[in-house]
Each structure stands twice: as structure tokens, then as C-alpha cells.
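In this view, the complex is presented without one of its protein chains, the others remaining in place.
Up next is subunit A:
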Amino acid sequence: MAALDSKIPTGPLAEKWSNYKEHAKLVNPANKRKVEVIVVGTGLAGASAAATLAELGYKVKAFCFQDSPRRAHSIAAQGGINAAKNYKNDGDSVYRLFYDTIKGGDFRAREANVYRLADVSRNIIDQCVAQGVPFAREYGGLLDNRSFGGAQVSRTFYARGQTGQQLLLGAYGALERQVGLGNVKMYNRHEMVEVVTIDGKARGIIARNLITGKLERYFGHAVILATGGYGNVFFLSTNAMGSNVTAAWKAHKKGAYFANPCYTQIHPTCIPVTGDYQSKLTLMSESLRNDGRVWVPKTREDAKAIREGKKKPEDIREEDRDYYLERKYPSYGNLCPRDIASRAAKEACDDGRGIVPSGFGVFLDFADAIKRLGVDVVKARYGELFPMYQNITNEDPLKTPMKIYPAVHYTMGGLWVDYELMTSIKGLYCLGEANFSDHGANRLGASALMQGLADGYFVIPYTIGNYLSGEIFTKPIALDHPAFVEAEKEVQARAEKLISIKGKKTVDDLHKQLGKIMWEYCGMARTAEGLTKARKMIQDLRKEFWSNVNIPGSLNEFNPEFDKAGRVADFIELGELMVVDALNRNESCGGHFREEYQEEGEAKRDDEKYAYVAAWEHTSVDSDPVLHKEALVYENIEMQTRSYK
């Protein structure tokens, strides 16, 4: 296996990307027509990559497990997308967006990647507007912005509370245009279940046709994974039901390193868990923290009275309320970064001051904003979010405070990639949430959409040429090549084994069990003791899964329970790696909070020992993974203690 070379271009930070582009190898138009690229996943990263590569002339095959590429989970992103346009004239710049993102990630992201991200952020807005994405505008006809956590400027572009939807529909339109032109062949309801490698290079995939259940083989000169995050390892998360780690995990088992798996983002403003039947958690946009004030009662007695319904929130006098974010972080207040806001909510609830019957919930109160701005302004500002909350909870947030609690939302970890977004398997690329690169240990709000589109529209189209220029003489490999045959055989054997277990537990039973272990021991606060225990529990769960799962039906049909089982099997293996990674990182940073390492309740990093990316190499499911370290070298900024006080 090759050493971990991040391939960061030389030269000053601000010139690295243009230097790279000026010297990257090109594929001429006649040759592009002969080169085939597979793109798995059609969210912001996948759809934008597939469309752009097809525009350039490559032959693209795109895959999604949903019934249409437009349904990928990017569609659910509410709040906005950051870009260093400085349209507000409030002092924003590429450098400032770069710095905020690095700091927001608690100095655990790769400097050169993040600078490039901030740099191309401006092109993204231009591109999306040209596509007809209906961003919010001011009366003068120019684009509007709002504020998001972790920043002191307004740089977030938005389309009501449906920014992800509008950006994805833009990328989807671009993708469908290429489908119509015959440059992309689209495979809906197909799930990638294996990467095929030949002589150490990715050369194709095995996909399961989810309608017929049949395994199908596809060749590509290169393979791009844009398959999203793995938050559903916790069972309950804000992810879509189908979001999964399977494609990335198969690649990992084929040799792609998995980096920083323990970095997960727990979003502070979600609707609290109410019952065991719940299938997912619903996010309330971070933008609500622009006007909402987070609080719990100062005393446990008051909190208990509210939990038991003996007191109402309005019965608690102003001086008896603890607006803990404003108290602890006066300069950022309710707009401090997500990891910090989440941990503070947990701290308040662990202290016995939670305000929902389960004990795990805090108030997000709009009373002051309504007093200041009037009901109509507040209603207009957050449009569909209030009715959505009311529909789910049966309570009107204009009359009584919202109840919120943190929930798993985003995963910063993912497949390790170099500056070119290539994984440690040659010709296998990874984009968007599925890779690890840009958010360090914590992602700032409105940065996920930015990264997905940066990778797909503006990075991969350049970097993949540098590789494919060496592949123009490679003829398409026949699908009866032994590597394809062998890969399919292995997938088939595993599938047959799974379906023939016919045990006593449903897939969801086992998935919920995994989720409980992960949330308890690898959630918002972690300890060496808990993690060690969790690892054993996950190993036992894996054994139980493979001997006691019950999957109805057969393999050669439309069988969603089987699809789910395959994904859960991979989540269990991933869960163990997350625990191993969390155990290895004897420090606290961003979303990774080890109770042993804190200073006055704040995360305590150990830059001397842990300023590295932990990239794990798979060995076998029964033995330890091998750790490879990529040192994080900051040439342009100083690593500081992250403070929002």
C-alpha cells in the first residue's frame, strides 16, 4: 500500500489551486469521448460531478438507490450555503471564510483543501444563479444573505428554508440535461455493493438492481463515490431512511482508508425523541438561532415541575431562567458552533434541568423576537419551519417555546482522499460528505452544501483529468473479466448467507441496538472506559446479526428489507471502527469530546500528539485496523484554542 501522500501543491496558500490547475494534465476532447466514468450517488456532489464531467465530454454512468436522482438527501438541507462574496460589505473574504472553517473544525482539517473550498465558494453561487436557482433577494434585485453559527459576517445564501432542495434541483436539472443529450446513462434504484479493482486500480462496480434484485456489472476508467454520510449508524438521526455507508464501506474493505470516523456532528436544534416507534429525528434549521433564545430553568425544581406538567414555561420568571449559551459564550451567544451548543444542552440536561418528560430537551424561545419584531416578521422569516414543527409536535412555537435537543446530523469523517480527492485506491475518488477532507472535527452550518458543490462542479473536473490522461489507451474492460466475475461471486455469496439466516430478530431490532450503543458510548461525550465496553458490545452484536437476523422474501425481487439488512451489516462494522478511532484519539476536539480531556467544560485538544488525520486501513473484521497518520501542517495560520467566549 502506498504511503499517505496528500499531494498538496507547493507554493503560497492562495496560489496552490491555480498552480495546480495550470499544470494538471489534460485529456483532449476526442479522447474524453472514449473515457468512461462511474459516479455513485446523485446528491449535490454526485449530480454536479456527473453533469460537469459529461459537459466536458466524458461518458458518464450515474447511480442512485432512490427512484430518482432528485431525491438524494442533500434535498433536505434547510438553512443555506456559505460563500465569500462579501456582498454585504461586512469584511468577508476568502481568507476569512477559510479561517472560520478551519477554526470551526477545531484545527483538524487540511489547510490547502479548506482554502480551495473558500476560494471556489464564489463560483458556486454564480453557477447556481445561472442555472435559475431562486435564491432569496432584496428589493433591489440583488442576492440576500443571513448569518450562521461560527461566523461574525453574513455570508449565507439561501432559498427560504429549502436551500438544499433548490441547489439539488439545479444540479439535477444539469444532470438530466446530460441524460437527455445521451452523455450520462442514469441508473435509478441501483445500489453499489462492490468496487471492482484490477491491478490496484478501480475499474468498475457491482450494483444491485433494487427492482429485480439482480447483480449487475459496470465498467469505468475511474469510479467516483459521492454517497453521503453515515449518521444512520446511530439509527436515529436527521438523515433520510436510506442514507447509508455501504458504498464507502465496500471501498474501505477493498483498500481505501477511512479517515477520522469518530468525528460526528450532533446538531443542537432537533425535535426531541418522544417514543420508541420513532424512525428518524427532524432538524429545525440552525437559522432559528438568529432569533430564538435557548434556555432551561435555573433550578432543578422548576425543570421537574415543567417535566411533570405542573408549570408552564411562561410561569418561569425571567430571572429564574438560564440562557446558558448567552451566559457562557457572550460574544457568539446563541450563534456559537454546533458542537458547542449541543454539548451545552447535554450539560444542562445531565444537570437535571431538561424540560421534556424524558429529561432530554431544552427550550428555544421566540418570545423576545416576537416582542421586538412582531409575530408577522418572525413568521415570514422562518416560513415553513414553524408549521412543520407544529405539525409534528402539535404545539405552536409562536405561543410557547420550541422544545429541542441535539441529534446526529452529519459525519465529518469519511474515506481518506488526497488533494485531488482520490482515495488510497488509484482511480477511486470520493466527494462530498462521504470524504473526510474539509470540515475537520466539526462542520460549520451552511458549509456542507458548499463542499458538495465545490467538489462536484469545480474540483473533480480538473483533478480527474490528471489521472485519466494516463488512461486514454486503456480499452473498456470486458465484464466477463475474472475481477468482475470474482467480485460478483463474493457479493452473491454474502447475500445468500444473509437471507438464509432466518433468525428471530428483525433488521430494525438489531439496528436500534447498534444505535443505542453508539449514542450511549460514542455520542456527545465519550470515555475510554465506555468505548472499550462499546467495542465488545458491537462485536457481540455483529455475531448476533450474522446468526439471528430475519430477512423475509428472496434475493431475486424487490426486497427493501434485504437492502436494509445489507446496510446495517456494514453499519455494525463501521460502528466498531468509530469506537476504535474515538479510543485512539486521547484528546477532545470539535464533535469528538472525551470526558477525560477538558478544561472548564471546554474541549481540550492535544496538538502535540494528535494534530493528525487518523486514516485507518482495513485488515479483516476480526482483527485490528492499521492506523496511518497524515500530519496536519499549518503553514499559514496558528493553531489556537478555539474560543467563542
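The rule is simple: a contact is a pair of C-beta atoms (placed from the backbone, for glycine too) under 8 Å apart; a residue touches a chain by one contact, two chains touch by 3 or more; residues count from 1.
By definition in this document, contacts and distances are computed from a predicted model.
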Which protein name, taken from UniProt, belongs to the chain you can't see among "ATP synthase gamma chain", "LemA family protein", "Peptide/nickel transport system ATP-binding protein" or "succinate dehydrogenase"?
"succinate dehydrogenase"
Which one touches the absent chain: A:Gln165, A:Thr246, A:Ser437 or A:Thr463?
A:Gln165
Residue in contact with the excluded chain [from A:Asn123, A:Gln539 or A:Asn636]
A:Asn123
For the full complex, which residue in A:Gly132, A:Pro330, A:Pro357 or A:Gly374 touches the chain that was left out?
A:Gly132
Per the touch rule stated above, subunit A touches the missing chain via residues 48, 51-52, 55, 66-71, 73, 75-76, 85, 87, 123, 125-132, 134-143, 159-160, 162, 165-166, 169, 172-174, 176-177, 179-180, 186, 188, 211, 240-242, 274-275, 277-280, 282-283, 388, 391-394, 457-458, 461, 506, 508, 550, 552-553, 557-558, 560-561
